[in-house]
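All protein chains but one are shown in place.
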Amino acid sequence: MDSFKEIVNYISNPTILFTTVVLVFPFIFPPSDWFEKWHRRLGLHHLWGTKFIVIAMLGMVAFFMYGLGDYNFQKIVLKPDNVPISGLIFLVAFFTWLAMNQAYKNDERLNAGEKPNEYFEAPNDKVLVWPDLVYVELISLIIASAFLLVWSIGLPAPIEEPANPTESPNPAKAPWYFLGLQEMLVYFDPWMAGVVIPSLILVGLMAIPYIDRNPENSGFFSYNRRRLAISVFMFGWLVLWLMLIIVGTFLRGPNWNIFGPFEYWDIHKLEALTNINVSEIIYIKWLNKGLPDSIIIREIWGISILLGYFLILPPLLAKTFLKDMYARLGSVRYSVFIVLILIAITLPIKMYLRWMFNLKYIIAIPEYFFNF
Amino acid sequence: MLEGKKTATKPPVRKAPAALGETVKDNEVSRRSFFSWLSLGWIGFVASTGGFFTMMLRFFFPNVLFEPVQTFRAGYPDDYIIGEVDTKWKDKYGVWIIRNREGIYALSTVCTHLGCTPNWLASARKFKCPCHGSGFKSTGINFEGPAPRPLERYRIVLADDGEIIVDKTQKYQQEKGQWSDPEAFLRV
Amino acid sequence: MAEQTKKSFLEKAAESQVWKSIFRGGGVPRNRRQRMMSVLNSVFLHLHPVRLPKHAVKLKFTWCMGGLSFFIFLILTISGILLMFYYRPTIEYAYTDIIDLAEQVPFGIMRELHRWGAHAMVITVWLHMFRVFMTGSYKPPREFNWTVGVILLLLTLMLSFTGYLLPWDQLAIWAITVGSNMARAAPFLGHEGPGASLLAIGDINFITMASDARFALIGGRFMGEAALLRFYVLHCIGLPFIIMIFMSIHFWRVRKDGGISTPV
Partner (left out) sequence: MADNQERHYNILKLNRAFAISSLVFFAVWILVFVYDFQRPWKKYQIEFRKLEIEKIRQDLYAESAALEKNSNYNQLVEELSAAEKKLTVRQNELDEIVQQLEILDAELYKNNQLYQFAKADLDVLKYEYEKSQFGHGGSENAGEEYGGLNIHVNKYYLDVQETESRIETVKSQERKIRKYIDEAKNSLTTLTRENSLLKRRLTKVDPEAMSFANKIGNIVRDLPVIDFIDPYYEVKQVVVKGLEEDLIYMGMPKVDRCMTCHVGIDKAGFEDAPQPYKTHPKLDFIVGPSSAHPLSEFGCTSCHAGRGRGTRFYTTAHSPNDQETAHRWEKELGWEPMHYWENPMLPKRYTEAGCYKCHSGNMPLKEAETLSLGLSVFEKAGCYACHQVDRWNDLPKPGPSLYHLASKTNKDWTYKWIFEPRSFRHNTWMPHFFKKGNNSDPEDLKRTEQEVLAMTEYLFSTATPYKTANVDYAGDQEKGRVLVNSLGCKGCHQIQPEPDSEYDPSVDAIRTEQGPNLISLGSKVNRQWLLGWLKNPYSYHPDTKMPNLRLSDQEAADIAAYLLADKNKTFDQLAVPSVNESIVDRISADFLSQLLRQDQVARRLEDMEISEKLNYAGEKLIGNYGCYSCHNIAGFEGKKPIGTSLNVEGSKLISKLDFAFWHDEIPHTKWDWFYAKVDKPETFDLIPNDDGTYAVKELPSLDKSRMPHYGLTDKEIDALVTLIMGLVKDEIPESKLPEKTPAYLAVTKGERFIHTNNCLGCHKIDGEGGAIWTATAAWLGEVAGSENSEDISLVQSFSPPLLNTEGRKVQPDWLLDWFQNVSMIRPHLQVRMPSYDFTHQEWNGVIDYFQSKDGLSLTYENPHSFSQASNSYLAGQKVQEEGACINCHFYGAMKPRQDALTWAPNLVLTKERLRPDWLIEWFNNPQSVMPGTKMPAPYIPVDEPINDVIEYWGTEVATFVGDTTAMLYTLVDWMWGLEGVEDVSAIVKAHIESQGYGFITEDEDEWEDEEW
């Protein structure tokens, strides 16, 4: 069994975990025909069948039960403020399944030329709110209240030692719903991870209805006809948001080092964190001279890379891969969409640059706190 | 915002007399006068709202702070000998003041490993942490033991009367490239 | 008397002038009209339309997450107001008041209810948004209500964040320290943000530790008394006030935009 723990610990390393998830993701949530083909061929569509959710839930429960027998796992999972995240894992898994299950069923109906499941009730075939909805609501309220009360009795709210601004706990973590952002701090400076990215997430979310102009499939679950939209959303929601939260909560330990779920939080654990900037690579490693004094000359390479990424890539894509999309969205919507997507993609890009080349900053101007 | 207000209020005011000059019969409304009165009204209203929000914003910055003083006066540059680590503020403020040929800097006495307080070993010319043996050079750079990064430096500037002021609110970390900040190092 | 009329006490009560004046003549709805009127005549139920598509009452479709979010918000409001009777937002008292809630105050479980409810609300709001996305319910004419929803999501997170500081323990201040340190890196507005050092005239820097965005948030250069008070006021008055305004808009727009989304 120890070897199982070691395997789990091993694959918990973000390099492996993230790479796996990124590689598998398009096959689970195929954004295009090609992936769709393999999705079917690999039988991944069975994931959304009724059998699977039973197996998955049982499996997850079994994993947690097994894990709770381990001191380290128990310690991190049963930390009062982490309990909701365990709940979140189950809930998200279930509801993702529920949504996809209904979506696939509807897709089949649509493919068969039928109306979606939700349509069976013709517009005139309505029900009165009293008592059906009111009653359902009342019952939900009762169940939810009872659930919260049980939770409250069962799990005391945490109260740790009194606040001490001079003695920081190790690790010091933000509230769990912001841990995704804190995780990004490893790869970005605070102005990006803490300000720009959250703002863009909000802007991006608000922009969804204005960019996704596909008029179809409103009011019922479906996948096929919105697969790009859903795939992109799912990637952001499940991978970039929830997975980073889970990593930040369960896997980040002292000195913000990565610890597997069954690993002891050893404060002495070390990770080589020596990183290097693009300018240093170019001037010192390659050109073998000192860094130039002028900031512009020093950072011209990084600036060029970034300008190329944000100014040249979008039109290039518009002419090639995303030709259809460009035509559909028009230039303004396309620009907004592509910039948001490109910024979102910088996160995985920077992650891999860090893991592979120890790259710290593409542009490093600490003089003005401008590091990217 | 203020500037916007000033420039924006002018044109309608100039227009107003012209509008008033026209004879307005009963219910007939001149488009121009309608426009200028209305816009004047809106400009005034928006500006006032601006005033309200400015007030709201300013309200969040009190005129005095009740925070403990984090700065202290550390005597004059001449009190420090070139090449020596001065430990006289260690107990009271948790700061070493070191003068080298170029100038003076203030090092935090908190070991970057687990926060113990290292000792200055004058004969070996190094800071040695008694807890886990981390060693730092007189610059604060870590060179032995488990400490992951150099000691932090504090802001150090000259007061009007030439006395050194050490400000512990501002820290400079070498690994972040902050030691090159002009206030991380006092040139004398 | 009871024998003569053969009406139960409740029935009699429902016919009294007092009952009728309060419930606008409503008894237990027994026919279609009464069922409609019971919704129309109640200020609370009036939130609902009178009639709904069938799938709107199916949990499988709605997940009930929006309703639960609102309901948990109500639980949080009530438990929060109760907590305010014992909790004093000062660095002297905050921590010990929280201890007393657990140790001494009758039904101090209110604090657990509040805390876990807050976590639950964050989750239900997320899931609500997830469901709305998956059913494509943000599409015209509901774009703006989706935007309002995003604002509500943000406000929910901010409410939870501001509440996190109030116990004034290590967990609280360090979580908030880590969180609010982001503000000091805000471009141009934080003293460690890109460009902040450019906002200067001569020797005078305009964005400093005592004048940046983080200062406005925590009311000081360090996490301290002012931060606690500011977070408390935001948590108990400021943000609830704003979120209620946006919730009203949200609910109103749900009705005005045609109720729950349905397949065309």
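Per-chain numbering from 1; labels A, B and C assigned in written order.
Just so it is clear, contacts are C-beta pairs under 8 Å (C-beta built on N, C-alpha and C of every residue); 3 or more make two chains touch, one makes a residue touch a chain.
This structure is a prediction, so every number in the text was calculated from the model and none was measured.
Within the full complex, the chain left out of the display is in contact with A, B, C. Per the touch definition above, the residue from A:270, A:297, A:311 or A:332 contacting the chain not shown is A:270. Among A:284, A:305 or A:345, only A:284 touches the chain left out of the display. In the full complex, subunit C makes contact with the omitted chain through residues 200-208, 210-211.
Residue positions on subunit B in contact with the hidden chain: 24, 27, 29-30, 33-34, 37-38, 40-45, 47-48, 51-52, 54-55, 58, 61-64, 66, 69, 73, 146, 158, 160-162, in rising order.
Panel shows subunit A; residues 6, 264, 266, 268-274, 276, 280, 284-285, 288-291, 358 of it touch the chain omitted from the view.
Here is the rule we use: only the chains that are shown with their structure count from here on.
A count of C-beta contacts for the chain pairs A-B and A-C puts A-C on top. Centroid analysis (C-alpha atoms only) places B farthest from subunit A. Inter-chain centre distance (subunit A to subunit C, centres taken as mean C-alpha positions): 25 Å. For subunit B, no residue reaches two or more other chains under the stated contact definition. Within subunit A, the positions touching two or more other chains are listed as 167, 367. Those residues of subunit B lying in contact with subunit A across their complex are 114-115, 146, 148, 176-178, 180. Contacts from subunit B toward subunit C in the complex involve residues 57, 60-62, 65-67, 169-170.
Partner subunit A is touched in their complex by these residues of subunit C: 29, 32, 35-36, 38-39, 45, 48-57, 59-61, 63-64, 67-68, 71-72, 75, 91, 95, 98-99, 102, 109, 111-113, 115-117, 119-120, 122-123, 127, 130-131, 133-140, 142-143, 146-147, 150, 153-154, 157, 160-161, 164, 167-175, 177-179, 181-187, 190, 192-198, 222-224, 260-264.
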